[in-house]
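The structure that follows is given in the form of structure tokens.
One protein chain omitted, others in place.
Here is chain A:
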Amino acid sequence: MRSERYIPYLLILPSVVFLLFLFAWPLLEALLLSVRDSGGQWTLENFRRMAADLYFPDALKYTLLLTLVIVPLQVVMALGMALLLGGISRGRDLFLYVWTIPLGISDLAAGIVWLSIFTERGYLNSFLQGIGLIQQPQLWLSYETPWMIFVAVVAAEVWRATAIVFVILVAGLQLIPKEYSEAAEVFGATPWQRFWKVTLPLLMPSLQVALILRTILALEVFAVVVALGGRNLPVLAGEAYYWYNAYQNPGVAAAYAVIILGISVVATLLYLRLMRSKQEGAA
């Protein structure tokens, strides 16, 4: 039986080797790429060029703003949907399926779908004309109206990616024993109180996972923005793409990638810290 001890290591070995090759190594390479020039000399030139670029301040601003608007909207909406599902008796499976359809839709496709709504001769303008607000098609997705591109991106992202949060929260709700809520009811807690004092604190681990995952994904928003606004609404991942593809400069592109990673790590640590203290406060 002695040889048995090696079996699990043998089984995980291929995936560990693979992940070292495709995660650890590129991570290291990205860091090196961002702090070295093409000759291999250490330099901060890439970050300097990034920061001096005309698009950088806007890209940083819009990426952070998009995350700050999209993620809370999605969490509130997904929480509402998860609780709503509990209050529905008939057709539960059908609602579950339709609500999770967006899980299979790519960011690029979602961007194009919402382009058909926000474009000049699109459905939004047709609707506004129908109710008499405008006479002629309005141009929404132009560089003159970045706030409208912003709204379109928020709509597309909320439409597409709320389902991920929803599924995580429903799975979390299923883990909470019904007895807790029933006990609270026996002691006279209103539904509102039961939600805030029982359900929400017990749901904290799932909320934490959903928040971290969605925030990291929101910080690398890319294809939705490209489909709806091109570069008229610059974002960090988009700039990394342009610097690599159009300007052929992997160094500055890597600097952008490092910035995205940096913000993601800070956000994750922040969530872990804030939500732990909240959990302890509730206990």
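Note that a residue touches a chain if its C-beta (ideal position, glycine included) is under 8 Å from a C-beta of that chain, and two chains touch if they have at least 3 such contacts; residues count from 1.
Operating definition for what follows: contacts and distances are computed from a predicted model.
**Q** One chain isn't displayed here; going by UniProt, is it "Nucleoside ABC transporter membrane protein", "FAD-binding oxidoreductase", "Phosphoribosylformylglycinamidine synthase subunit PurS" or "Trehalose transport system permease protein SugB"?
**A** From the listed options "Nucleoside ABC transporter membrane protein", "FAD-binding oxidoreductase", "Phosphoribosylformylglycinamidine synthase subunit PurS" or "Trehalose transport system permease protein SugB", the omitted chain resolves to "Trehalose transport system permease protein SugB".
**Q** Could you tell which one of A:Leu33, A:Met50 or A:Leu66 touches the chain left off the display?
**A** Only one of A:Leu33, A:Met50 or A:Leu66 touches the chain omitted from view, namely A:Leu33.
**Q** With the full complex in mind, choose from A:Val35, A:Ala184, A:Val198 or A:Leu219 the residue touching the hidden chain.
**A** A:Leu219
**Q** Please pick, from A:Ile117, A:Leu202 or A:Leu233, the residue that touches the omitted chain in the full complex.
**A** Checking the options A:Ile117, A:Leu202 or A:Leu233, the one contacting the hidden chain is A:Ile117.
**Q** For the full complex, which residue in A:Met204, A:Leu261 or A:Met275 touches the chain that was left out?
**A** The single option touching the absent chain is A:Leu261.
**Q** Taking the entire complex into account, which one of A:Pro146, A:Pro201 or A:Gly230 touches the absent chain?
**A** A:Gly230
**Q** Pick out the residues on chain A that sit against the missing chain.
**A** 5, 7-9, 11-12, 14-16, 18-19, 22-23, 25-27, 29-30, 33, 81, 84-85, 87-91, 95-109, 111-117, 119, 121-123, 125-126, 129-130, 137, 159, 164, 167-168, 170-172, 174, 206, 209-210, 212-213, 216, 219-220, 222-223, 226-227, 230, 236-237, 240-241, 244-245, 250, 253-254, 256-258, 260-261, 264, 268
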